[in-house]
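The complex is shown incomplete by one protein chain, all other protein chains being positioned as in the whole.
Chain nomenclature is as follows: A, B and C, assigned in order of appearance, with residue numbering initiated at 1 for each chain independently.
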Amino acid sequence: MKPAPLVGRNSSKIQDASPTTVQVGNATIGGTNIFIAGGPCAVESAAQLEAIANHLGPNRGNGHIQALRGGIYKPRTSPYDYQGMGQDGLSLILNVSQRHHLPFVTEVMAIDQIESLSAHADMLQVGSRNMQNFDLLKALGKVNKPVLLKRGLAATIEEFVMAAEYIASHGNSNIVLCERGIRSFDSYTRNVLDIGAVVALKQLTHLPVIVDPSHAAGRRELVASLSRAAIAAGADGLIIECHPNPDQAISDAQQTLSLEAMAELVESLKPIATAVGRRVAEPQRQLVAA
Amino acid sequence: MKPAPLVGRNSSKIQDASPTTVQVGNATIGGTNIFIAGGPCAVESAAQLEAIANHLGPNRGNGHIQALRGGIYKPRTSPYDYQGMGQDGLSLILNVSQRHHLPFVTEVMAIDQIESLSAHADMLQVGSRNMQNFDLLKALGKVNKPVLLKRGLAATIEEFVMAAEYIASHGNSNIVLCERGIRSFDSYTRNVLDIGAVVALKQLTHLPVIVDPSHAAGRRELVASLSRAAIAAGADGLIIECHPNPDQAISDAQQTLSLEAMAELVESLKPIATAVGRRVAEPQRQLVAA
Amino acid sequence: MKPAPLVGRNSSKIQDASPTTVQVGNATIGGTNIFIAGGPCAVESAAQLEAIANHLGPNRGNGHIQALRGGIYKPRTSPYDYQGMGQDGLSLILNVSQRHHLPFVTEVMAIDQIESLSAHADMLQVGSRNMQNFDLLKALGKVNKPVLLKRGLAATIEEFVMAAEYIASHGNSNIVLCERGIRSFDSYTRNVLDIGAVVALKQLTHLPVIVDPSHAAGRRELVASLSRAAIAAGADGLIIECHPNPDQAISDAQQTLSLEAMAELVESLKPIATAVGRRVAEPQRQLVAA
Partner (left out) sequence: MKPAPLVGRNSSKIQDASPTTVQVGNATIGGTNIFIAGGPCAVESAAQLEAIANHLGPNRGNGHIQALRGGIYKPRTSPYDYQGMGQDGLSLILNVSQRHHLPFVTEVMAIDQIESLSAHADMLQVGSRNMQNFDLLKALGKVNKPVLLKRGLAATIEEFVMAAEYIASHGNSNIVLCERGIRSFDSYTRNVLDIGAVVALKQLTHLPVIVDPSHAAGRRELVASLSRAAIAAGADGLIIECHPNPDQAISDAQQTLSLEAMAELVESLKPIATAVGRRVAEPQRQLVAA
C-alpha cells in the first residue's frame, strides 16, 4: 500500500488514534451511531420525496432514516438515458429536506456543479465513475462540506484510500468512504459487495465507512441481508435506495425497496447494531414546516 | 438460471418448503443452529489436533467448535508443495475426533479416496478446484455421507447450484454449500467474500450454506468481522482455520487464527446469531477417552 | 512465480534451450509448424465427422486441419444437459480419424476414462474445469500420450504452468498448453482471450502453446480475427469448433464455424504465419479408406 499520511489509520496528522466522525446536518457518521440514508436513485418529484420523508423521516414515530439521498445529476451509461432533473431537482430535495429536518446527500459530477450543490446539500457524493476524477477530488478538497466517496467499479482498496487522500491533501478531511460492490464475472448480482473491503478500510483508515447494498446487489430481495452483514462487519452506516412505488422508479427499479420494506430493514438492524456495540440513531422528532 | 429440481428452493421433490438440515456426526447444519467447524489447513500431528480439541472442543467449558476440519490430502498449486499426510493423517484426526466426540470434515480429492474417507470422516469436502470435477461429484452422489461443496474459484452462482445438483441427482442430498471467496482484481485480500452469494444461495436452494472466511480473507485480521457478517447475512455456519501456533502452520499461516482468537470470535457471534433468530450451539460435554 | 523445473523455459532437465515439439499422430505441434485442429464441440454422428474430414481433411485439395477435435465426454454445467456419446462416440471418431489419416484429440474427464481413450486418441485434452484436478493430472503423467491442457476458467498463469508441471513431474512431458479465454466482468464475449498469457507462456515455458478462439469468443463472428491475433502473437496453433451445420450443433452453436468459414479462416492465417516465420502445414494427401 502506498502511504496515506492523512487518511491512514496511523496518520501522524490526526491528534489521536480515534476514528473520525463526520457531521452531516444533524446526523453523525462514525462513532457509535449507525447512519442510515435512504431515498430514490433519482429525484423525480416533490410528491415522491415528501412520501419518503413522511414515511421514514423523524416525524413518523421512530424515524428510520437520518438523511435523504437522491440524484439530480445522474451519471448514465448512455447519453440518451435520463440525465436527472438538474437544478430543478435541487429545489425539490432542499425543500423537503428543510421542512423535515432531514439532511440530504446528492451526487456532484462536475466541478462547475460544486458551488450550487455545496451551498445547499449536506454531503456531496462522488460517484463510482468519478472515483479517480482527480480534478474533481482536488476541487472537493477545497470545499467545506462532507464528501461521500464511492468506490470505483473496479478500484482496488489502495486506489480507494488514495482517492480519499487526494481530497484530504487538498484541505477537506470530512470524508466518508462507501463500498458499493465491485465488478465480477457473475451476473446474478449486479456487483459483488466486497464486505472484506469494509473491514480492511476500517483498519487501514480512520474514516467512516458506509455501504450501499442497493447497487451491490442490484436485486431488492438481497438488500436487507446485505445491510445486516454490513453492520455486523463494522460498517458505520448504509445508503439505500427506496421509493414510494419502486416498480415505477425512473432508474434502478429492480434494486429499490418500498418504504415499508425500508422501515422493516432498519428495524432488523437494531439488534445487530447492539450486538456489535453500536446503535441505530433515531432522528429527533421535530415540527414539519408547512 | 438452469433448473435445479432437486436442490432448488422450489423443488417438487422435497416434501415441504422447509430448508434441509444436514447431520454431521452429533452436529446439525441448518435450522436454528449456527454450525462452527475449526481446525488447521493441514493435519500435521496428533499434538496439533489434540491442542485444538482440548482448547475448543466440548470439554473446554463451553465448546467453541462443533466439528474439526483438517486436510490430509492437500490440493496445492505446485507438485513440489506439501501434499498432505494422506492416510497417516486420517488415523490422527480420527483418533482425536473420536476421543473428543468432535465430528470431522476433510477434503476428498479423488474417487479412489472416497472409500477410506467415507468410512471414517463425518463429512467429505469437495475443494474449490474440484467444484466442477463432475466425475467426483457423481461418485459422491452415491455415498452415504454429507458433502461440503466449496464454491469454485470463479464459479458463478448458477454453476455452484448445478454442481450441487450433480451430487443430488446421483442420490445424495446431504449437501452443504460453502462460499469461500471468489477471485477479483484486488490482491489486498486473497479473495473477495461474496456475501451476496450467501444470501442468493439461501433463496435459490433449500440447502444449508456456510462460509469459509479464512480463504476469503487470506489475512487473519479480517476473519472475525467476516464471520460476523456471514452470520448476520443468514449463513448457517462457518468453517475457520485455526492452529495452536498459527505462524508455524505448514500452509495458510497468514490466514490462520490462534485458538484464543478463535474462541473469542465464536463468543462474538452469539449476539449476532440471536439478532437473526439463531443460536451458536455448544457441543455437549462428554468424557474424553484416554 | 513458483519454480517449474521441468516445464520452465530455463529447465535444467531439458538438454538444450530449444522449445519442445509434440507429435500428435502425423502432425507436429511446435517448431515452425502452425497446428490447426478443428471439429465439433460434441461428436454427434458419423455423418457429422465425415463431412468435416471430407471438407477440411488432407484429401480436400489443401487440407485445412491437421487434427480432428470432438468431445465424447462433455463437462456440462447441469447434470441434465447433454453429457456426450461416451464410448459410442469414440468408435465414430476413431473410424473417421483412421480412414482420413487425421489424428484426433478428445477430452478425458476422469481417471477411469484414460485407458480406453489413450488406446485410441492421439491427444488427451484436460478441460478447463479440470485444470487443477490434480489426481487426473498425476494419472496423465503416467500415460504415453500427449496431453492438451486447457487453462482453467480463472487460473493464473502461474497456476497454469504448475498444472503442467504436475503432469511432467509424473513422467509425461508431451504437454501442450491451451489458452481459451478467462472470465471477466463483460458478458459481450463469453470469455476474454488472454493474448498476453500466450506470450508469457511462450517465455516462461518451453512447451507449445495453442489457442482456442471459439471458447474465448463465444461468438463466431470474432473467431477468425482472434485466430489471426493468436498466430501473430506467437501461438503454435489453434483448436477451433466447426460443424457442417453450425446452427444445429448440440452445444456451442453460437461459437461454431461453418466448414466454409473454417477453410477461409485457415487460408487467412497463412500470410500471418509467414510474417512471423512460421507456416501452416498442409496435411499430406492420402487415400481415404472405404
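Structural remarks
The rule we apply is simple: contacts are C-beta pairs under 8 Å (C-beta built on N, C-alpha and C of every residue); 3 or more make two chains touch, one makes a residue touch a chain.
Owing to the predicted nature of the structure, the values given are computational and were not obtained by experimental measurement.
Residue-wise, the contact with the chain that is not shown comes from A:M162, picked out of A:M162, A:V176, A:V223 or A:A275.
Note that of C:S18, C:Q87 or C:T274, the residue touching the chain absent from this view is C:T274.
Listed residues C:N33, C:Q113, C:N133 or C:S184: the one in touch with the omitted chain is C:S184. Annotation: of C:I114, C:A233, C:A249 or C:V266, C:A233 touches the absent chain (contact as defined above). Among C:E107, C:D135, C:D194 or C:D212, the one in contact with the hidden chain is C:D194. Within the whole complex, the absent chain has one touching residue among A:Q48, A:N130 or A:S268, and that is A:N130.
What chain A contributes to its contact with the hidden chain is residues 2-4, 75-81, 109-112, 129-130, 132-136, 152-155, 158-159, 162, 165-166, 169-170, 183. Interface residues of chain B with the unshown chain, by the touch rule above, are 154, 183-185, 187. By the touch rule set out above, chain C reaches the unshown chain at residues 1, 154, 156-158, 181-182, 184-189, 192-200, 203, 216-217, 221-222, 225-226, 228-234, 271-272, 274-276.
Just so it is clear, only the chains that are shown with their structure count from here on.
Computed centre separation for the pair chain A/chain C is 50 angstrom, with centres defined by C-alpha atoms.
Contacts with at least two other chains are made by residues 154, 158 of chain B.
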